[in-house]
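Before we start, here is the structure in question, set down as structure tokens.
What you see is the complex with one protein chain gone and the rest in place.
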Amino acid sequence: MQKNPYLPLPVKLVKNFTETEDKLIHTFTFQYLSQEDEKSFPYMPGQFAELCVFGKGEAPFGIASSPTEPGFLKFSVAKVGVVSTALHLMEEGTICGVRGPLGNYYPVDQLKGKNVVIIGGGFAFTTLRSLITYMLEPKHRGDFGKITCIYGARNPGLLLYKEELDDWDKRDDINLVCTIDRPVDGWNKRVGFVPAVTKEVAPSSENSVAIICGPPVMIKFTMPELEALGFRPEQIIMSLENRMKCGIGMCGRCNVGNKYVCKDGPVFTKAELNLLPNEY
Amino acid sequence: MIIAKNELPGLLDKLAAEYELFAPVKEGNYALFKQIKSGAEACFEYLNSKVPPKGVLFPQSEKLFSYQTTGEGTKMEEHIDSRKKLVFGIRPCDAKSLVLLDNVFNNDKYTDPYYMTRRENTLLVGMGCNDPASTCFCTSVGSGPFDSAGLDLLLTDTGDAYLVEAISEKGKALAAQMGLKAAAEDQKAAAAKAQEAARVNCRVNVEGLKARLDANFYDAIWERFHEKCLGCAACTYSCPTCHCFDIVDEAVDCDGCRVRNWDSCMFPLFTLHGSGHNPRTSGKERMRQRVMHKFKYFVDNFSAMACVGCGRCIKNCPVNLDIREIIADIQGEGRSDK
Partner (left out) sequence: MLRMQIATAIQEAARKLLAEKKVDLVLGFAKGSLPLRSTPFFARTPEDAGKLTWDYSCENNLANYLRKREGKVAVVAKGCDVRAIVALAHENQINRENLYIIGVPCAGMVDRVKVDQAVEGKDILEVEDKGDTLVIKGKGFAKEVKLDDLCHDTCKTCRYGNPVVYDLLVGEPVPAKSEDNFDDVAAFEALSPADRRAALAAEFSKCIRCYACRNACPMCYCSECFVDCSAPVWINKAPDVDDNIMFQAVRVFHSAGRCADCGACDRACPMGINLRGMTRKMVKEVKELFGYEAGASTEEKPALAVFKADDPQPFLVKE
């Protein structure tokens, strides 16, 4: 029998970083306890893990780090409940656990030779950071065509990964378009909701794939813009969220129709989602 | 092979010495599968147990592992139960339910070591149903009063004895180990007669049900079904094929254990996101999920309905919400007795 899928791998918290100005989102960097441990956790952008706080419980979070960044795992966590609150208060050096990697991943093999349009909103940018970092890695960059990234947040303080965003802004192998909802002093970049900005940037749908990750309202209004640009359902990829527990398709909680978001997702194409009931 | 009824308690005593033996035990007005130490505790005058014996393989609450965290790391201890068990007197519907649950706990990507270890170490001795209850509809959903799916041995009550048929290799070995005598011709005839006479009178028409469920997710028909439902877990906790669970930690500081408990899709909090969003906000969505899961999604994934027709949900529901009526309504057959 394979290893027990309920047992977490111990990891050490090395950084508890307040990611957003409102302090509601922290980014946690975990170090593996041994090389062997790291080898036992081979992951790809788009996957998630059940992050375990011993004594409090487990919760699922998208992996924000990329496998091209060896030695550590990064997660960004909003403070909403027991586990996330315990994480926010956690001292660096504490031992936690990770269970995974779980779920499927962004189909990077199918993205090869294509232009990639990445659209993210607010807090949902975590696994997109993993994907972009992976694609920009020198040994991978040549596999992909143009990379466009539209990332919107309510205000500048709520944008995640500001250091990475600065880096990407300066690069010429990725077209980064950051936007905020309303004008704010000191922000001299774009202003506007993600759907409107998508329309303005108008990425071509020719030989392109769009990957969209964000709150339901953003997706609801951005989807028509993508469709208007000619993106077909097979060309649109989404990462779903749902309440998850076991992460391995057994506890019955996270299904959308006959698919489990944890095991058969969380990455789905719009075409696949169109076959499932709208219950997510 | 044959077991005379007066020999059974002695036989069970011997089995109890070697296995963790589970058999139906009278509990007030109903029967429950409990672990017995002597054959005298078992009572086979019963239609079926109040709650199914799936708890032997998948307990309502179980420790997955315990842990102790120090500065250096964490010590974890798995609690996998590999003790030999035997469930004596399980009805064919409940045995079939375990075959269905095998699909869940051993899916295309992962294996649950807790359920599967118990499953591999548990023998199932089935008791066929000479007199199925009026709420049983096993024959409508792919089972039957003498269905052998999942069983190692199948017993048929002939009046003063039980005819024993070996179904699996493990069953053959068990029968040999028990030293069972061969059955006489008249005993075999009596058993055949009993099997022939067993009638499941309740029929539920499920032909074309999945096709209707493929198409009616957004239909108004779902507005009505849930109205009287209390949203409790009486049906789900009585159901032999239900498998939903929650995982929590029970600990004092960093010493404790991770525990798995049954959960129910009928509870509002079941699908509540941390953000506050709930894809199933009302009883309507939850009732639809229950019916869809049992009669469509499970069929999509495993080509079988997640229902064995045991009728427990019908009998245990505090408001007499009846799955047979819901199915009949979906099939457009209305409710004939109303």
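Labels A and B are assigned to the chains in the order they are written; within every chain, residues are numbered from 1.
Here is the rule we use: contacts are C-beta pairs under 8 Å (C-beta built on N, C-alpha and C of every residue); 3 or more make two chains touch, one makes a residue touch a chain.
What you see is a predicted model; the values in this text were computed from it and never measured.
**Q** From the list B:M76, B:V125 or B:L321, which touches the chain that is not on show?
**A** B:L321
**Q** Would you indicate which residue among B:I90, B:A234, B:V299 or B:I330 is in contact with the undisplayed chain?
**A** Considering the complete complex, B:A234 is the one touching the chain left out.
**Q** Please identify which residue in B:L15, B:V259 or B:V299 touches the non-displayed chain.
**A** Final answer for the missing-chain contact: B:V259.
**Q** Touching the absent chain: which residues on chain A qualify?
**A** 81-82, 85
**Q** Would you write out the residues of chain B that touch the absent chain, in ascending order?
**A** Chain B touches the missing chain through residues 27-31, 46-47, 50-51, 60-61, 131, 133-135, 224, 227-228, 230-234, 236-238, 246, 248, 250, 259, 261, 263-264, 267, 269, 314-316, 318-322, 324-325, 337-338.
Please note the rule applied: only the chains that are shown with their structure count from here on.
**Q** Can you work out the whole-Å distance between the CA centroids of chain A and chain B?
**A** 39
**Q** Can you list the chain A residues touching chain B in their complex?
**A** So the residues of chain A touching chain B come out as 1-2, 4-8, 10, 33, 52, 54-59, 78, 80-81, 84, 93, 95, 97, 216, 241-243, 245-246, 248-258, 263, 277, 279-280.
**Q** Okay, in this complex, where on chain B does chain A touch?
**A** Chain B residues touching chain A: 64-65, 67, 69, 71, 73-74, 76, 78, 80, 104-105, 107, 109-114, 116-117, 217-218, 243-249, 251-256, 258, 260, 263, 265, 270-277, 279-280, 285, 289, 292-293, 296-297, 300-301.
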